[in-house]
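Structure provided below as structure tokens; questions to follow.
Of the protein chains in this complex, one is absent; all others appear in place.
Naming follows writing order (A, B and C), and every chain is counted from residue 1.
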Amino acid sequence: MKILYFAWLRARIGCAEEEVRLPPQVRDVAGMLDWLRSRGGGRAEALQNPAIVHVAVNQDYVDLDHPVREGDEVAIFPPVTGG
Amino acid sequence: MKILYFAWLRARIGCAEEEVRLPPQVRDVAGMLDWLRSRGGGRAEALQNPAIVHVAVNQDYVDLDHPVREGDEVAIFPPVTGG
Amino acid sequence: MIRVQREDFDIGVELDRLAAGNRRIGGIASFIGLVRDLGGGERVSALTLEHYPGMTEKKLAEIELEAHRRWPLDATLIIHRYGRLEPGDRIVLVATASPHREAALAACHFLIDWLKTDAPFWKSEETPQGDRWVEARPDDDAARQRWTSGREAEDP
Partner (left out) sequence: MIRVQREDFDIGVELDRLAAGNRRIGGIASFIGLVRDLGGGERVSALTLEHYPGMTEKKLAEIELEAHRRWPLDATLIIHRYGRLEPGDRIVLVATASPHREAALAACHFLIDWLKTDAPFWKSEETPQGDRWVEARPDDDAARQRWTSGREAEDP
């Protein structure tokens, strides 16, 4: 599964895109974030505050209970500031 | 006193601007309109409906009880339709 | 700034000039009114705009001043044309520039609403049935009214 990071999340984790293989017990966004936090490399700190960590699956905003599956494009980013 | 007519009021009365000398008993807009209606030349008909006859004195919208005096610039016109 | 003119205007030039050199400005809102080819269900081949020179400029300046009183605006522009215009031609431009987008958007909306009911312009349309004077729309009075009931703070 492809995970994209944007803005200061990308900067803090030091990675724009990673290819991961989720363990079978991880089924939703909340589980995925927990699992990512456990992987180190600044992820625990960068992803700690759920209020400012947004997730998109296949380019749609999703909530913590949204399912994630192999083959999804997942993006993790802070609140948007365009316009 | 100068009276200006605009839009269909000008067209119906057939006059864009006239110089008049108000009789001394005419003191306000309502009195002026009554007096103008009595002068003929299509004025009675054109000025009959007060809901669609607007008056400006010295380039400000005014109500029927607003005073009129020699030297004022008076304009009479239908509701505006610009923009 | 107020301009009442027969000539057309260039939107790009006008909006660039509005913000020129002012780096505080974060947003420019604008509204352009165009001549439509339909009026009251009839085909319109042209429009003639008559106005009251002197009072037009006075009213537009008052409306502009009121917008500056209500919102933090760095610059405003109202251009209104008169004379004979054809479908697709520009009639009016209202533009507002502010550090804040809400102020620019609300003030632009306010300016065109007030201009519609307060600026002494009259339109006459050329139709296959002959010329006819455009009637005022009650909608326009209602639109103006919204800005006088103390609700502008909650726009929209």
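The rule we apply is simple: contacts are C-beta pairs under 8 Å (C-beta built on N, C-alpha and C of every residue); 3 or more make two chains touch, one makes a residue touch a chain.
As the structure is a prediction and not an experimental result, all values here were calculated from the model.
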| item | value |
| --- | --- |
| Chains in view that touch the one left out, judged over the entire complex | A, C |
| Chain not shown: contacting residue from C:I2, C:I63, C:L77 or C:A104 | C:A104 |
| Which of C:G41, C:G88 or C:G130 contacts the chain that the document leaves out | C:G88 |
| On subunit C, residues whose C-beta touches the chain left out of the figure | 10-13, 15-16, 19, 23-38, 87-88, 99, 101-102, 104-106, 108-109, 112, 139, 143, 146-147, 151-152, 154-156 |
| Residues of subunit A in contact with the chain not shown | 4, 6-8, 11, 56, 59-61, 75, 77-83 |
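Rule of thumb we're sticking to: only the chains that are shown with their structure count from here on.
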| item | value |
| --- | --- |
| Distance from subunit C to subunit A - Cα centre to Cα centre, in angstrom | 48 |
| Length of the line joining the C-alpha centres of subunit A and subunit B, rounded to whole Å | 73 |
| Cα-centroid distance, subunit B relative to subunit C, in whole angstrom | 27 |
